[in-house]
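Here we show just some of the chains, and they stay where they sit in the whole.
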Amino acid sequence: MLKRFSITVDDALLSQFDKLLTNEGYDNRSEAIRDLIRNALVHQEWESDETFTIGTVVLVYDHHKHDLMKKLTDIQHESVNLIVASLHTHLDEHFCQEIIVMRGTVAEMKRVADRLISTSGVKHGQLLPSTTGKRI
Amino acid sequence: MLKRFSITVDDALLSQFDKLLTNEGYDNRSEAIRDLIRNALVHQEWESDETFTIGTVVLVYDHHKHDLMKKLTDIQHESVNLIVASLHTHLDEHFCQEIIVMRGTVAEMKRVADRLISTSGVKHGQLLPSTTGKRI
């Protein structure tokens, strides 16, 4: 159910905000403000180790590197309850990017992400905090 | 080709670093230091609008929302040269997560990411800076 309420903003600030909205492709202020609110909530969710939510690991690595794909697959299999899906893309003859979607507690996802990212041969890795959409 | 060189670090700092490595699953200092270096380089790459590289957009949205999937697909088709692949996962009866891998300049990827994230009905969206692996 949608609730409507009014807020007050100084006109100079509002005109700056309206410009930002247009640049970023928003149609209206409500949608943009809802996104700012949701970002703040997702940020807060990830501050607690116990939150059950969604996270995505992005890895870039050289698939020619001996045994690397096997090691990464092994780590994923040991945490099979956390792993939802993965997407593999070929960047060039050497490099691929693997994106792994996880669902679990923040602590569990951080632990698996650390193991994947620290594997020798992984060139770059990051854990992206996301959300189940439920609370927001 | 690998190059070997030596660095000096205060022993108190080194022992803290070794603990961090173990926590995060690294086998050796070289690998961990290489990852710190690569992170600094990817961060720098993304400071310039002209860098040609890889980025990933993660969107969470309610797939029941009228026309939303069509709008998101339309935006992707208009930027078809940027989009490499996408992965769709179902989070529950309502929400899905869509991950879109892009390859292009930082400026182009930011523009498309802004349009996707600002679409009404998208609950949460983020652009994740990545790398082609080539320069690092």
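All chains are identified by letter, namely A and B, in their written order; residue positions are counted from 1 within each chain.
Everything that follows uses one rule, which is that a residue touches a chain if its C-beta (ideal position, glycine included) is under 8 Å from a C-beta of that chain, and two chains touch if they have at least 3 such contacts.
None of these values were measured; they are calculated from a predicted model.
Summary of assembly composition: all chains derive from one sequence, 2 are present in place, and the complete complex in the structure file consists of 4 copies.
Just so it is clear, only the chains that are shown with their structure count from here on.
Note on chain placement: the centre of chain A and the centre of chain B lie 8 Å apart, centres being C-alpha means.
Taken together, the chain B residues at the contact with chain A in this complex read 21, 23-28, 31-32, 35, 38-39, 42, 54, 56, 58, 60-62, 84-87, 89, 91-92, 94-95, 97, 99, 101, 103, 114-115, 117-120, 122-126, 128, 130-134, 136.
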